[in-house]
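Heads up, one of the protein chains got dropped from this complex, but the rest are sitting where they should.
And now, subunit A:
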């Protein structure tokens, strides 16, 4: 039987939490000798290989079919896959890695509460400055989809690969779309989340290629994880 490949985050809290959960479910992770950084096996279940990848690589590898299953943030999964893409599905939400993807604007915008306000502001901003309101984010697709859905079109995305929350103060954008756990970084940067500005309530998920939905190993993995998640 061909081994299923499970992608697991290669570092950080996401890796630790994943490894702990798998252990609790009875699937101890063992790392392969020489390339222990990249490859491993899952105990307690036959023929499941583990690939250690960055969380964003896991989403991409699932989309491209390079791995069969993967643990990653739902934010990265939704960003990478189009909504109508049925090749990849969420199998289990893992109850860690909670964070929200949100739209935030300067606190000094006392007149802006909702996306419809942002729409109005972006129109008058264009008329006044002759350029579009800029939104800094690394979530290009989530932002486009959400803004289009809310009818906000008169803006431009400025791609940001780190410290997005600093963009408005630095003058490189007017608003941001970013991920936040407690909101304290936003507050520290004098930004506020719009009333209807939560794009996604994200957490870590186990996602899979739908073509292996009926695989017995997937069923076993899922059953083990459900039991572990149900335990206090």
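Criterion: a residue touches a chain if its C-beta (ideal position, glycine included) is under 8 Å from a C-beta of that chain, and two chains touch if they have at least 3 such contacts; residues count from 1.
Please note the rule applied: contacts and distances are computed from a predicted model.
Among the names given as "Gonadoliberin III-related protein", "ATP phosphoribosyltransferase regulatory subunit", "Helix-turn-helix transcriptional regulator" or "ABC transporter permease", UniProt records the absent chain under the name "ATP phosphoribosyltransferase regulatory subunit".
Contact with the undisplayed chain is limited, among A:64, A:195 or A:211, to A:195. Although one chain is not drawn, its touching partners on subunit A can still be listed: residues 82, 84, 105-114, 117, 119-125, 128-133, 135, 143-144, 147-148, 151, 153-157, 168-169, 171, 173-175, 190, 192, 195.
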